[in-house]
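With one protein chain removed, the remaining protein chains of the complex are shown where they sit.
Per-chain residue numbering starts at 1, and chain names A, B and C are given in the order in which the chains are listed.
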């Protein structure tokens, strides 16, 4: 029992959203407390375009601030500015000087000609190099964060073995060209009691819960034997009990040299009944197995449809 | 038995402070020996403001040193300095030149005009870029160090199950918005023999010692069954034996992509008797569970108060 | 059974290439799907010379682009260019100015003399420092990626123990002068059914599947007992069934402070029959054991040749 409860709680006043979204995030919020936003985590996990936006905005704001400070000192402090002294042109001149200082380019056709400008440019140069030190760390942190790109079949299916045993299946494939080693899977069933709206969790044992290498596709199978918590449920039960199949994957990534994790879940609308998967790989002319990621989702109806008992 | 002893020793000449503070640090000192202060560890673990102070002080000291060295060479070695030659003004001029060299801004309105100044500025430029290389590593090391921000309830409580079994409980919540995976807990009991002041440690088994995910709050429960080392102790015993409940947590952090650890302890003054926790989460209008970190500490009296036997 | 299947699939329409190449890569391809090439992984895993080529090409292309942009602004925007104005000489002058900006050298004999040039050089300076921040992370990522340099004997051998038991053997040695700790080995047998071309996998248990330290050579031995899936196979069977011996190694590397992994495989042509390994280490005059990596591959015929039953 010990490791089943995902720590989401059990007693709820009403029905909740799905526990886990397709991107692996959880539907849960925090409120109150000494919540400490962690800027590093925020900057590491955000998408690339917003990140670039943040970098450009930060760079611009800092330099505009320094430019205004240099203007406050007076343009006499920056010998070499030869442009006509309008406010806008002075701002641009100090802005360019500020950026040349911040990035440590320092052409020198404009230079700090007073103690005030000397001090301010010294501070800016220090801030600049430390900012780029930070940016270096952030860029490395973003790139080197080990993430798995596991492709899940869009639906799970209720299928049937040759001996008639019904089974729950879904498929995964690796989107990257790297290799995952010792990939392990754990599948939880979340159900909601229709009367009390309490939630409970149960492990769904897999026919095979780990593979040595993961270069191709993998079909995960839970047999709906009499011991299974899914035994005897019909399609309407899945809906009434808000069935959610929660999938956790963990494997060692050869490139990142670290363990990577992936999560997904299938709610009852994402479970197809009486289907089977179509094989998603073939062998090329040169003898190389090829997995077709587009066919990962393809299923076909079972030849006959006995209701799972 | 093997993993219980926290290696703090058993035989003490007198009573000691609590073993573990609320910030997870240990009350223990080292003396003698080839103690090697590790500057990296010191710079990684210190708070941000002292760290910034150290960086600014280091930068200032180095540049003042180089400035004095350039002054010793004579201002003739630095063509371009046009300010009146007072000591203070010369110092400022060489300081600004030094900083421009150290940060590799190098405007060039002042430049090394002798072999001595050429050599000194070359050394400073190398020291400068290596210093910022170091700062880059330190900043990255500080940010990427995986730390858990687990919020512990301020007190542990002695509560009671529906069947009358007394139990020790405390609650935790995640302050960050990230997810901890496979969170494991281990709880040790430290007691002091009132006669010999010897210390001993015992494991307090938990009703559940691991959860798959940790997005909300988690209540850890140790049942005080006849097998429990807490069985039969009354409140006065807790004080007489210097009871300390030591908590170790370990889980995988999705953002840092590494295991994180947390520690805390409850001494006898931090244990409330005959209380129970008030639920700290609810469901929002959109079906999202919400944990309220402020209510993590809230307890209420048990309806009736049977003494734990 | 659980961890045997390398997730390569079982039912194939025809015979496939060897599963694993000598460099540890897999013979498998992906097709379709939202394949996301990961530039970080590509840049981390490529060899050094191509990587340097990519860096130089990227640096050159960016600077040529900026040079052409400065030319488009007109050379009047860059005071200090004193060379005769031919297209080629102007291109070289703007290219050198661009590189001085990109690398933040900024001599300043040429400098941005218009708002357009000021803006463009500011952008280039930012792009430059961020590019080198990226390069820093990439170089660190390349160097710090833990990789094992395990030297495998060129062939596996079918040998025989003193008691007559036939056995499969191969040898490994560490090419690096570091130490691997707790080195673990797992050996899989891949066979192809000659009739259906279906593939199946079986574990080959080792006499010893882990060692505490790995400073010298290690001979891995699988005894071909009646329980072994190799039992009773003769040399022709190895070929008919496309026998492939797949080796996985995992150990902790003291220098990288991380686990390292290595893989290799022996196909039937790389298995020598009725041989034994010659000892590959000796003791130097000062009492230090010495392993000779060149003799790792050396085998000699067994004194007599009983066919393995």
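Side notes on the structure shown:
Here, a contact is a pair of C-beta atoms (placed from the backbone, for glycine too) under 8 Å apart; a residue touches a chain by one contact, two chains touch by 3 or more.
Everything quoted here is computed from the prediction, not taken from an experiment.
The chain not displayed here makes contact, within the full complex, with A, B, C.
Among C:40, C:214, C:238 or C:266, the one in contact with the hidden chain is C:214. Taking the complete complex into account, C:139 is the one of C:57, C:72, C:139 or C:234 that touches the chain left out. In the full complex, the hidden chain is touched by chain A at residues 104, 106-108, 136. One chain is missing from the display, and on chain C it is touched by residues 55-56, 59, 89, 92-93, 95-96, 99-100, 103-109, 132, 135-136, 139-140, 143-144, 149, 151, 173-179, 181-183, 208-218, 252, 254-255, 257, 279, 281-284, 286-296. In the full complex, chain B touches the omitted chain through residues 1-9, 11-17, 25-36, 38, 40-41, 44-45, 79-80, 100-101, 104-108, 110-113, 115, 118-119, 121-122, 125-126, 128-130, 133-134, 136-138, 140-141, 145-146, 186, 188, 248, 258-261.
Definition applied: only the chains that are shown with their structure count from here on.
The most central chain, judged by C-alpha centres against the centre of all protein C-alpha atoms, is A.
For A-B, the equivalent interface within A-C or B-C is the one where over half of the contact pairs agree by residue number, namely A-C. Once the centre of each chain is set as its mean CA position, chain A and chain C turn out to be 27 Å apart.
One inter-chain figure worth recording: chain B and chain C are separated by 38 Å, centre to centre, where each centre is the mean of the chain's CA atoms. For chain B, the set of residues that touch two or more other chains comprises 104, 106-108, 136.
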